[in-house]
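As you look at this complex, bear in mind that one protein chain is not there, while each of the others sits in place.
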Amino acid sequence: MLNQYYGDYLTVALFIAVGAILVGGAVGASKLLAPKNPGGFKDVAYESGIEPVGGGWNQSHIRYYIFALMFLIFDVEAVFIFPWAITLDAFQAAGRGVFILVEMFLFILILLSGLLYAIRKGVLKWE
Amino acid sequence: MTVTISEFFKESANWAFLAIAVPTLFAGWRTVTSNNIVRAVLYLVVSLGGTAGLFFMLGAEFVGWTVVLVYIGAVIILFLIGIMITRAPLGQEADLSHAMNVKAPAALLSTVVFGVITWAMIDAFGNNMIPPFEPTATSDLSLLLFDRFVIPFEVVSFVLLAALIGGIAIARQDEEVVS
Partner (left out) sequence: MDAIDYHALLPEIILAVTVLATLLVDLFTSRKSFAAITAMIGMFASFVAILTLAFCDNLTFCTSTGDRVLFGGSFVVDGYAIVLQGLFIFAGFIVVLMSVGYLETDRYYEGEFYFLIVSAVLGAAVMASSRDFISMIVALEIVSGSGFLLAGWRKGDARSNEASLKFFIIGVLALALLLFGVSLIYGLTGTQVFSEIAAASSSVEDIALFNLGAIFVLLGFGFKVSAVPFHFWTPDVYEGSPPPVTAWLSVGSKGAGFVGLLSVCYLALPSVTEIWGPVLWLVAALSMTIGNIVAIKQTNVIRLLGYSSIAQAGFMLAPFGAAAATGADLSQTFSATVTYLVIYAVMNLGAFAVVIIVGTRVGSYELERWSGLNTWAPGLALSLAAFFMSLAGIPPLAGWFAKFVMFSATIGVGSWWGYSIAIVAALNAVIALVYYLKVLKSAFFDTVPADLDVATLEAGTVPGPTSFAIGLTAAAVLVLGIFPGLAANLGDFSSDFLATLGL
């Protein structure tokens, strides 16, 4: 059982390793083969053909933060939905299907009121 | 059952453990010592990835994937955006170190805490071999979570709701406040 489990993840690790070798090989090969002539305008950031103004790092608007926060919160919610989905059958078989359905329904409803709040307060509007 | 050092290196799982743990430790170290705050966050990604890997090795699949999804996927994004909304000069090397009079006691304290925890761990487990274990099936976990721990489960949604609404209230622009 444990060996089977490790074997599965070994496959994943192999895929990652092969992917890394492929990408590394391609980038490495082009680095070796390509002609090099550094300097001048080649180091300037590309901005649709217009000369870039200022640095690459700028202060972002705080509304991005609210989006990131909402992403995090609903991500955590999603993490709880996965284990819920795989046990529906077991609960249904035990005659408690309604219980677990209502449970998750409430969980999502509570968080949806947070989304409702964000919409009502207009923080999701993009001016 | 106890293990000797040569036996430790014969076990392939231990090599896998070292392959994960050493980069995790290194990334953790660089997270703290890096002078570029954006790089520190990216090192944290590596460190968290290693942590997820250790959970996978322990057969805690669900926890491992939660670390990947929530921490690497979302918390890091929040960190980066949190850095980007500040006025701090970004993408530059800056001397983030504290003065020696702050550093020295902190180093002493962390060394002592590390020493005490390590000593206690060795005292409790020594060089005992981990008994054979089965990977935790996520379905077993959820049978507990949605039955016995239904109260904390529902309370979690209130934690998230409070964080969401409080966070929005603190972060949003004030122009429409009714006084």
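Labels A and B are assigned to the chains in the order they are written; within every chain, residues are numbered from 1.
Here is the rule we use: contacts are C-beta pairs under 8 Å (C-beta built on N, C-alpha and C of every residue); 3 or more make two chains touch, one makes a residue touch a chain.
What you are looking at is a predicted structure, and each value in this text was computed from that prediction instead of being measured.
Engineer: If you put the missing chain back into the full complex, which of the shown chains would it touch?
Structural biologist: The undisplayed chain, in the complete complex, is in contact with A, B.
Engineer: Which of these touches the unseen chain: B:53, B:135 or B:167?
Structural biologist: Answer from the full complex: B:167 touches the omitted chain.
Engineer: Could you pull out which residues of chain B are in touch with the chain that's been left out?
Structural biologist: Per the touch rule, chain B residues meeting the hidden chain are 116-117, 119-121, 123-124, 147-152, 154-156, 158-159, 161-163, 165-167, 169-170, 174, 177-179.
Engineer: Please give every residue of chain A in contact with the chain that is not shown.
Structural biologist: So the residues of chain A touching the missing chain come out as 110, 113, 116-117, 120-121.
In this section, only the chains that are shown with their structure count from here on.
Engineer: Where the CA atoms of chain A average out and where those of chain B average out, how many Å apart are those spots?
Structural biologist: Result: the chain centres lie 17 Å from each other.
Engineer: In the complex formed with chain A, which residues of chain B make contact?
Structural biologist: 13, 56, 59, 62, 66, 69-70, 73-75, 77-78, 81-82, 84-87, 89-91, 132-135, 138-139, 141-143, 145-146, 150, 153-154, 156-158, 160-161, 163-165, 167-168, 171-173, 176
Engineer: Enumerate the contact residues on chain A facing chain B in the complex.
Structural biologist: 1-2, 5-6, 9, 55-57, 59-62, 64-66, 68-73, 75-80, 82-84, 86-87, 90-91, 100, 103-104, 106-107, 110-111, 113-114, 117-118, 121-123
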